[in-house]
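The complex appears here minus one protein chain, its other protein chains still in place.
Per-chain residue numbering starts at 1, and chain names A and B are given in the order in which the chains are listed.
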Amino acid sequence: MKGPVMHITDTIIMEDRILLGHGSGGRQMHELIRDYFLKYFGNEHSQSMGDSAILPAISGKIAMTTDSFVVDPVFFPGGDIGKLAVCGTVNDLAVAGAEPKYLTAGFIIEEGFPVSDLVKILKSMRKEADLAGIKIVAGDTKVVDKGKCDKIFINTAGVGYVDEKYASLTSGSLVAPGDVVILNGNLADHGMAIMAARSALNFRSSIESDCSSLNGIIKLLLSVTRGIKFMRDPTRGGLASVLCEVSSGRNWGIEVEEEKIPVSPETRGLCEMLGFDPVYVANEGKFLMIIEKDEADIALRTLKDHPMGVNAAAIGRVTPGHPGRVLMQTAIGGKRILDMLAGEQLPRIC
Amino acid sequence: MCLSIPAEVIEVNGDMARVSIGGTIYDASLQLVENIKPGDYILLHTGFAIEKLDREEALSTLELFRELDELERPPDPDQQ
Partner (left out) sequence: MKYVDEFRDKSAVRDLISRIGASSTKRVSFMEVCGGHTMAIQKSGIPSLLPENITLKSGPGCPVCVSSRGFIDQAVALSRIPGVIIATFGDLIRVPGSYTTLEKAKAEGSRVEIVYSILDALKIAEKYPDRKIIFLGIGFETTAPSTAAGILMARSGGLKNFFVLSSHKVMPPAMRALVEEGINIDGFIGPGHVSTITGSAIYEELPRLYRLGCVISGFEPVDILQSIYMLVMQAEKNEPKVEIQYKRAVKPEGNRKALDMLDQVFELCDDWWRGLGILKSSGLRLKNEFADFDAGLHFHVEVPDIREDARCLCGDVLKGRITPDECSLFGKSCNPVNPVGACMVSNEGACHAYYRYHYHGR
């Protein structure tokens, strides 16, 4: 690289902050893209820096998703906003039965954001994308005035291809009484890791976010069983919201057993301290599936043999009774309705 | 206003105690209680220990069932 380029790069490193100029469309932005974004995201589809990534044709149906990431704090135990952006997008594709292929990422960065943090986020995105086997093919950066956004926001789009035979996985239209509800592991780790990481509440915990890409484990499952009828990742709103969504308006209901829902002791402790119910807390590396009864065992065995499914459990079943509703058999054998959460759970003392 | 939960005292520093709730660590105030030592369980409410939990009483509450149980009917295999 020649003089002026080095100069600008040096300036960035010296000041170590994203400036409004980095989103101006001028040379500063150009350098930012080339020296950071392309450096970490670069692949055969993104080198051209054209206005569009030109991609090879995909065979099969196309699955497409979009998501925005505004997590606070940006870095948290078990991940960061970049890893989360990749995992979240990959998982939305994977639970639809799709094979994730391409990802785009738009960044809205608050003026003054440390460049070193941006680099950490970009590296983390690349690492996760490589793990998940998805390519980051296009990106965009805007820098906004201090206070106009909270540090950094990422918006993504994801594209994958999906086999025709998985077309009903998203809606769960084939689900029927007798089917089994399976979860791939401990609930509520992401939400509680974020809660504990928010410094204002003064807790210290070793809870780590479960943030991870699920396409590998889902692909494996789909290859060993054809009995899966529904999949969804219980992110915001948690397990309860997914169960309520899928059963709403159906002529069947769902009954889950509180005792079977896996939650780590530490996460449970923090939930109880703040008055949270783990079934409403966000997850970023979990998926819920509804599967034919006869196939449940093989699915469960496959999950338990996989690092992302060690704590997998069959947590409930689809019932002909109480259509459209989710019932929870409580740990002591009582029954109660599981409803969607009205608003965000807040630390409560009463 | 009742959300108070048991927490285990890890260490005591003056009128503060480091407590653990299933592994989550919190620095709780001991201003409302007396004679707290590591290993004790306290009832934590809004950042304050409001009472030391009495182990003997807890055991005897639980014991009450078992004794009554044994008197009144054969042992329940689930309880083993």
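Quick note on the criterion: a residue touches a chain if its C-beta (ideal position, glycine included) is under 8 Å from a C-beta of that chain, and two chains touch if they have at least 3 such contacts.
Bear in mind the structure is a predicted one, so any value in this text is a computation, not a measurement.
K.L.:
Of the chains you can see, which ones touch the chain that is left out?
P.N.:
Visible chains that the missing one touches: A, B.
K.L.:
Which one, A:169, A:207, A:274 or A:299, makes contact with the chain that was left out?
P.N.:
The missing chain is touched by A:274.
K.L.:
Using the document's contact rule, name the residues of chain B that touch the chain not shown here.
P.N.:
For chain B, the residues touching the absent chain are 1-6, 8, 29, 31-34, 41, 43, 45-48, 50-51, 53-55, 57-62, 64-65, 68-69, 76, 78-79.
K.L.:
Hey, which chain A residues sit against the chain that's not shown?
P.N.:
Touching the chain left out of view, chain A contributes residues 200-203, 272, 274-275, 277, 321-322, 327-337, 339, 342-343, 346-350.
By definition in this document, only the chains that are shown with their structure count from here on.
K.L.:
Using mean CA coordinates as chain centres, what's the gap between chain A and chain B in Å?
P.N.:
Taking the average C-alpha coordinate of chain A and of chain B, the gap between them is 37 Å.
K.L.:
Any idea which chain B residues touch chain A in the complex?
P.N.:
Result: residues 1-3, 5, 7, 20-27, 44-46 of chain B touch chain A.
K.L.:
Name, in rising order, each residue of chain A that touches chain B in their complex.
P.N.:
196, 202-207, 265-270, 272-273, 275, 348-350
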